[in-house]
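A single protein chain has been omitted from the complex, and every remaining protein chain is retained in its original position.
Naming follows writing order (A, B, C, D and E), and every chain is counted from residue 1.
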Amino acid sequence: MKKGIQHARAGTPIDHYLLIKTATKQIASNHKPFLTLILGDQTGEIEAKLWGINEKDETTFCNKTMVHVRGEVIDYRGRLQLKISSIRQVTADDHVKIEDLIRTAPLQKDDMLAVINEFIFDIRNPNLQRLTRSLIKKHEQAFLESPAATRNHHEFMSGLAYHVVSMLNLAKSIVNLYPDIDQDLLYAGVILHDLGKVRELSGAIDTTYTVEGTLIGHISIIAAEIAETAKELHIDGEEVVALQHLVLSHHGKGEWGSPKSPMIREAEVLHLIDQFDARITMMNDALVNIEPGQFSERVMALEQRRFYKPAFQKTPADIL
Amino acid sequence: MKKGIQHARAGTPIDHYLLIKTATKQIASNHKPFLTLILGDQTGEIEAKLWGINEKDETTFCNKTMVHVRGEVIDYRGRLQLKISSIRQVTADDHVKIEDLIRTAPLQKDDMLAVINEFIFDIRNPNLQRLTRSLIKKHEQAFLESPAATRNHHEFMSGLAYHVVSMLNLAKSIVNLYPDIDQDLLYAGVILHDLGKVRELSGAIDTTYTVEGTLIGHISIIAAEIAETAKELHIDGEEVVALQHLVLSHHGKGEWGSPKSPMIREAEVLHLIDQFDARITMMNDALVNIEPGQFSERVMALEQRRFYKPAFQKTPADIL
Amino acid sequence: MKKGIQHARAGTPIDHYLLIKTATKQIASNHKPFLTLILGDQTGEIEAKLWGINEKDETTFCNKTMVHVRGEVIDYRGRLQLKISSIRQVTADDHVKIEDLIRTAPLQKDDMLAVINEFIFDIRNPNLQRLTRSLIKKHEQAFLESPAATRNHHEFMSGLAYHVVSMLNLAKSIVNLYPDIDQDLLYAGVILHDLGKVRELSGAIDTTYTVEGTLIGHISIIAAEIAETAKELHIDGEEVVALQHLVLSHHGKGEWGSPKSPMIREAEVLHLIDQFDARITMMNDALVNIEPGQFSERVMALEQRRFYKPAFQKTPADIL
Amino acid sequence: MKKGIQHARAGTPIDHYLLIKTATKQIASNHKPFLTLILGDQTGEIEAKLWGINEKDETTFCNKTMVHVRGEVIDYRGRLQLKISSIRQVTADDHVKIEDLIRTAPLQKDDMLAVINEFIFDIRNPNLQRLTRSLIKKHEQAFLESPAATRNHHEFMSGLAYHVVSMLNLAKSIVNLYPDIDQDLLYAGVILHDLGKVRELSGAIDTTYTVEGTLIGHISIIAAEIAETAKELHIDGEEVVALQHLVLSHHGKGEWGSPKSPMIREAEVLHLIDQFDARITMMNDALVNIEPGQFSERVMALEQRRFYKPAFQKTPADIL
Amino acid sequence: MKKGIQHARAGTPIDHYLLIKTATKQIASNHKPFLTLILGDQTGEIEAKLWGINEKDETTFCNKTMVHVRGEVIDYRGRLQLKISSIRQVTADDHVKIEDLIRTAPLQKDDMLAVINEFIFDIRNPNLQRLTRSLIKKHEQAFLESPAATRNHHEFMSGLAYHVVSMLNLAKSIVNLYPDIDQDLLYAGVILHDLGKVRELSGAIDTTYTVEGTLIGHISIIAAEIAETAKELHIDGEEVVALQHLVLSHHGKGEWGSPKSPMIREAEVLHLIDQFDARITMMNDALVNIEPGQFSERVMALEQRRFYKPAFQKTPADIL
Partner (left out) sequence: MKKGIQHARAGTPIDHYLLIKTATKQIASNHKPFLTLILGDQTGEIEAKLWGINEKDETTFCNKTMVHVRGEVIDYRGRLQLKISSIRQVTADDHVKIEDLIRTAPLQKDDMLAVINEFIFDIRNPNLQRLTRSLIKKHEQAFLESPAATRNHHEFMSGLAYHVVSMLNLAKSIVNLYPDIDQDLLYAGVILHDLGKVRELSGAIDTTYTVEGTLIGHISIIAAEIAETAKELHIDGEEVVALQHLVLSHHGKGEWGSPKSPMIREAEVLHLIDQFDARITMMNDALVNIEPGQFSERVMALEQRRFYKPAFQKTPADIL
């Protein structure tokens, strides 16, 4: 078996460090309390029941606790479940860090920051460069750690920065092929388009939406920050309006959360490459464990389609 | 005939002061230039052709010029047109003001400001009151003069303030009938919801959308200003998020331009009374010249419906 | 704990009078029959299982029976359930009336009738007044007891009359603010718009749709009754057509069940205030038990939105 | 050239009896009044201008007047127009009847009535038979003359009865092939489904919608008449509800004007064969003058499609 | 009780031959494996659990095995389940054929083939006749056995041929009533329209979609086969294009899977009678066990509607 909880099947014995992602107290039909735990590692997550708990257990085995678990994976009514035989909280002697137990982007934070700074350096328009640099500076730490979403795609630690890096590389290729596109405006838009997520989402572990995120949304949050930063930096050229427009319109249309549709060439391009990276990423995630000749599960955010891996695609290209 | 260009019919002689709303130079089939003028007064507008013009005419009869016109209204291919027999620019001796020639709200600016200030005074939550007062102060002059739109409803001078006053009166009735509603938040939302139009629209005469208005929109403009003003006033309670949410969601859903749907009770109420005032106003405009027993023209913004005035509605209530 | 089943939590002991809303016989995996009961009082309802029943129990504990129950509320797979320790049918000595165990409008039937009659009195157009009065007379008893729906809003005893009273008060405010509106036609429309529900719904307890209600619908039912009543009263002015139109169009458009969209000013207003009262009521219901700083459950009929009660709304306005 | 105005082309000389369908007075750019006439015969219609008219002409050449015209068809800006050289009102000596100048169903009224009465005779359920017979009796004359619509299909004299006869024949075939269908209910539904059009439409010539038709619609009109007639005949079986349901649901769904979707087998069948006859008829109309190997004009009511007549369809089946 | 598993109720004893439609191995909470079986006969299917299985049982009781079962039907959480007391594989001595245990069309394969061949004989256009005959020949066996779908309608053995026969009879009636329709093209289209299903579906038992069926679809499969067959038969008249068009457009529009909407008269008719036969069949299936005065279950493919059988429909027409 490949390492990691995602690869476990019914019958797999477990002897793992895992993170309690959520712990919910319930009452069994015999009136005794028990905990339903969602346990995860870098590869995925699994449900487990902790029966016959006492009050101390409730306190010990709470959200975001790292634990060591022994047990076995079983098939319970068609879904996999971890049957716990022993569980204990991790101690300093275990030398386990929380980053080891949650899914994280495949690139290091520092490397991603270096790439992004190079692209900022390539922005020749001084207004756009200063706005972009200043906003990234302001949120640097959160930006490098934040997921890009709570589900669907890039829903893991540093997913936001990873999504931006992928889009920047794509943007560079496209600017080379279609030279009418304004590289400066596009790069600035790519780097800032989802930055509002550092306030919309609650952080890297057990990510939820903040009240502000739910009521205002990352699009309006960052649009307002651009206005504010421009004022601080005494920038008032049309670059401010254009950059706000790119951010506001990057979901493409009203039904998808953008108060304006793209009306600048680079706004349309930003929307297209954002979609492109998201859709490819969701397909890759859906197909990663699928054998040639098989269909994936339905992917909700891709119009509920299933994807087929043709039988002739047996090349190394399938291996991540 | 009632006074005003709106009431003219084919055959009506014209001897009026009118405002040139737009003037467009064209070339006739005999190769001679002519001007197509849209001429208006407080009641409406009409098209006219000015034939055989010279270069001086082009300069004289340009957009936003007040003129005195003699001529006759004719039916040209099913539409009314003003056939000009003489036209001259207005001079100081005519004692005509531009306000006399454009449609204006039925209330005076000062009276509307007084009403709005009373409602601001009734906002007991200090954060909401200070935010509202400060933003109105900042844009007071433009707010009192701006139309609420370029067409559909309240598309006249001071239309924005008039729309706000009508909605405040409606809000007050509704708070009395449904006491769970938070009066403070609702009043603040009503007063600020369309304030971004002072930057979205170009002003009271020959109103168009500014570049910023087209690319950002009044909703995002004012949402950003609320954030900025809150920072200036050192307000950081949840009132700021709530008020931004009311403004962002007041169009009701994405298809209608709101990046968020209403998720606070007062946000839903704001959306409903905004719609209510707009729809009643559009119906009243459509029916104002309709006889009992007749249908109005189709109203585009009311799902292209025509409205019928029942034959038994012969009471003074029909007269504006 | 506030009184009433709606306020019970896991662990709450129960010693209550309750109404059996539905009783369904099922077979357990040990082949023994049991009953699944939905038990309710004025505040809400809860599921319970009655194990090991005999034939007499089946007869005794049927739909619409009042019972006294002792037991405890438990959490069963994430939903609350009442675990019955004893249950008996109510006797005359208990002095419990069915009205005490079902949700009822907050106003008395007689008071609501008085209000409605005053509004009928205010209808000056004799044709509209006679039609309205006659139809209310014909269905008076059922009208005062009927719920306005089986779910969503005003889905309780006398909910229909309560909805009409709320709308009349709203209509009165609006007529004052927008005097072009024909008060007579609007009041008549408000009073009659949902009257077909007395034939569409099965009554106040365990409300379901009748066959006629399902196949014809309350809108067409009352439109036909207006035609019929007009004939009986020898009224044939355009008031009959107008009133039928108000009733037919009050859902706003075809997708929502109206064969015609509003094409008379008062028809549009009727639709808007019907929506207004329904939406406010659903939000109030959703928020009634929500603490400041929390979100409600999703409200199906409000586009599945959740509603947030801002943390600063700690005033008495939150208490019903 | 085939006979009739529909077959005229640019250059065709005209020496015809025609009906003035509409006459509209307009003012030419030389200030002189003229009439725009829509002139028709049994095959179609054409526009004409009557220049230099006096007051008597206005009175003489009004709507629904039969005239004799000489002139020539011309191409004016891409559309055909009749250039009048002489025009006079028809006199008794011309021996022309209005029926000769308007499009009429291809069957005689008496023959259609005979067919319909046979089908009524075949309804064995006495309640359904009596309801159907009584309603047809009540509106017999108007029913036999009314068009089925103002445009799209069966928009000619006696079009309503012709549409019903076609549908009855189709219904008979279908009942034979699918014997589960209740012939009685289906026949009754077919005969009555559009009967409300006798009050919705203004009659056979220059057909428009009545006020009642616009505000109530033929569907609700006949549903109410069924209720009323049942009361007169003392019928209160479920046949009344079922028949009302068939009529109410025959447009299929809300967006198409039905307040209820079909929920009885025969209601669905009625909807399907109504659609079937309408769609075939519209296609036949569109293709009647099309040569093999050519496309028709776009047909608005058939989703704006054009229809192609294959080159191999050169058989007599193409000739009406 | 009527014979057949569809008619069983809780408490019904079972002593039947049944077909294992699917067998799924699962692990119980006591770690022991068990099988969930879906068992069917000609009338319907039911779930059963086979507890405490050994490895031989797994092999014996696999998909598409015929078994004899004794046991009893129980109500398990609101759904019927078969509680097995004994189960054994069928042997030659049982004289049971698989056709006896799966739902099959009510007509014999040979009879249906004879009907279809008669209709082919009636196609006078030689190109259309040869194309149709050749394609039916090529797939004769599969065509006569295939279901028309995996669910919704005609989802049983020989369902495809049965659907075609019903549609041909309907087509014949319609050609008689509307003689403009080209009988040859319509018959050819009816016979071939769904023939691609012989490659789209996996066969008559436990029908699923093939990979080719999922990725290409029966519409494009048969369109390509028509092109190919025409080439083999050296036919290149417009009949080939027209016939491909009928097949490609028979679902009516893009959202329903047709790359082209009908643009030939016979294409529209094919679409309409395909819909007609499908909708009538689904309604008949939904109503077959419904008592007069009752509603059916919701029918997914008929816009989730329930259907009502009127109380007065007590005639033999209700009995299949």
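What we mean here is this: contacts are C-beta pairs under 8 Å (C-beta built on N, C-alpha and C of every residue); 3 or more make two chains touch, one makes a residue touch a chain.
All of these numbers come straight from a predicted model, not from anything done at the bench.
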Contact set of the excluded chain (shown chains only): A, B, D, E
Options E:Asn127, E:Gln244 or E:Gln313, residue touching the unrepresented chain: E:Gln244
Touching residue (missing chain; options E:Val211, E:Val288 or E:Ala301): E:Val211
Identified contact with the non-displayed chain, of B:Gln26, B:Ser85 or B:Asn289: B:Gln26
Residue, one of E:Ile205, E:Met263, E:Ile290 or E:Ala311, that touches the chain absent here: E:Met263
Absent-chain interface as seen on subunit B, which is shown: 26-27, 29, 31, 211, 214-215
Interface with the unshown chain - residue positions in subunit A: 125, 127, 166, 169-170, 173-174, 176-183, 185, 237-239, 241-242, 253, 261-265, 268-269, 272, 275-276, 279-280, 283-284, 287, 295, 302-303, 305-313, 315, 317-318, 320
Positions on subunit E contacted by the hidden chain, ascending: 211-212, 214-217, 219-220, 223-224, 227-228, 231, 238, 241-242, 244-245, 248, 253-260, 263-264
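Throughout what follows, only the chains that are shown with their structure count from here on.
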Copies subunit B and subunit A - interface residue numbers shared by over half, same or different: same
Between subunit A and its twin subunit E, rotation from the CA superposition, multiple of 5 degrees: 120
Which listed pair, A-E, A-B or D-E, duplicates the contacts of A-C in over half of its pairs: A-E
For subunit D, residues that touch 2 or more chains besides their own: 211, 214-215, 238, 241-242, 253, 263-264
Which chain pairs touch, all of them: A-B, A-C, A-E, B-C, B-D, C-D, C-E, D-E
